[in-house]
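For this depiction, one protein chain was excluded, whereas all remaining protein chains were kept in their positions.
Moving on, here comes subunit A:
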Amino acid sequence: MTKFKPLVEYQANKGLYELLPFKFEPLSEDDVVITNFVGEFAFISRDELRATVNKNLDPSSKTYSLMRSRHFIRELGDEASVELLGLKTRTKYSKLRNFTNLHIFVVTLRCDHSCQYCQVSRQSENRAAFDMTIDMAEKALAIVFRSPNPAIKIEFQGGEPLLNFDLVKHIVLRAKEINETQQRDLQFVITTTLSLVTDDILAFCKSHKIYLSSSLDGPEDLHNHNRPRPGRDSHARFVEGLERARSALGYDAISALMTTSPASLTRVRDIVDEYLKLGFDGIFLRHLSPYGFAIKTKSYGAYNVERWLKFYEEGLDYIIEINKQGVRFTEHFAALMLTKMLTSNDPGFVDLMNPSGAGIGAVVFNYDGDIYASDESRMLREMGDTTFKIGNLNTSSYEDVFTNEALLGPLEDSFTLSAPMCSDCAFEPWCGADPVFHYAMHGDVLGRKPESEFCKRIMGVVKLLLERMRSDPQVKTIFMGWANRC
């Protein structure tokens, strides 16, 4: 008795098939990329596309097998393909059931830096009026632990959170106390420039397993140009703080983010080299966002999405070369996209979620007690726009906050599967809604996608990733590693 049915059982059934839902996008005059219901993809020619739709695809061809195995077509009796697509869709959206994971506490707006692209208005160091109070923090914690999510991440942001470290300590201790009965998977992160880090702060972070998320814009001259502070020593303080933090907390407990300023555009190799020199195993080549001082100082308008894509392409190609030489180094934005493109998992990155991650993926407790649907929402508030304010800690219950029309309306109105252009786009399964960005740029949460810099940026990055994967199998292997990090 054999374990498997004979080969003939698996062979194509005379080419009689029906289409499963799929979308396509041209890559060139002759080629398209097609994506199925969950974003699994294949490259085929236009002739093959037409043959597929017209039911003329040769059942003995490789393309036929590819289309059948990746759920673009099914033969009579192929029941598994529909069930598998349902299962994968369910997996993809499974994070939604857990609801909010990331809870951001803006413990102060004060900061010792005065970065020209800063997305939140900063105040001078001695303005205690811009600090969150203990009373506000307690009320915020009450909302945090109403989240049904078994994993809770509390992230401290500013300004510079270390300028109100007493409150950070209070929140950590109280959260852990509450969690003795709640038993959540509780994680803490402080977003800090590291310029004010002390041994006492690091000792506290060590005893409570607090991660540090910092900022590094590149080599010393570029970093200090982008991130001015008294003494013009931001980079030196970062390096010194990084060394101390690594020896106190462990090498991997500190991550860094970069922001692409106009001065960065010709320096991507220098920036990547600086990350390598300081021992990081990856970089997030991050574009500027259209909020706060980035708008006021005109930094945001200083380069367009096409220029940023050139910067990104040069950086990505350089990073690929580094990987080919045997050094594992990840570009994190690509890794987020590739996780969506090459696996059934959704990384839960707020900007790339549909429905939008606002409120669902993250919620922000501002220093003054107001509650916002995302970090970008509170950045808008610092520009005087409270459109995405979804409550206040003094007056709103958990139910008030998460059923607020200021949250539910934008989530529904920006849903990409019913948005013009998005609903037909082959890249939609890998994309996100980002209502706050579109509201900031276009005045409505949907925006007009052909004019949207968000759309152009995602389209540009996706096409770049597809092209590199397609033309070089070694790159595909590298990308698979990025998408399946442990």
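Here is the rule we go by: contacts are C-beta pairs under 8 Å (C-beta built on N, C-alpha and C of every residue); 3 or more make two chains touch, one makes a residue touch a chain; residues count from 1.
Please note the rule applied: contacts and distances are computed from a predicted model.
*Asks:* So one subunit is absent here. Using its UniProt record, which name fits best from "RNA polymerase sigma factor", "His-Xaa-Ser system protein HxsD", "Spore germination protein" or "Thrombospondin type 3 repeat-containing protein"?
*Replies:* "His-Xaa-Ser system protein HxsD"
*Asks:* Which one touches the absent chain: A:178, A:322, A:421 or A:466?
*Replies:* The one listed residue touching the chain not shown is A:421.
*Asks:* Residues of subunit A in contact with the chain that isn't shown?
*Replies:* 18-24, 26, 37, 49-50, 53, 82-83, 85-87, 89-90, 93, 420-421, 424, 448, 450-451
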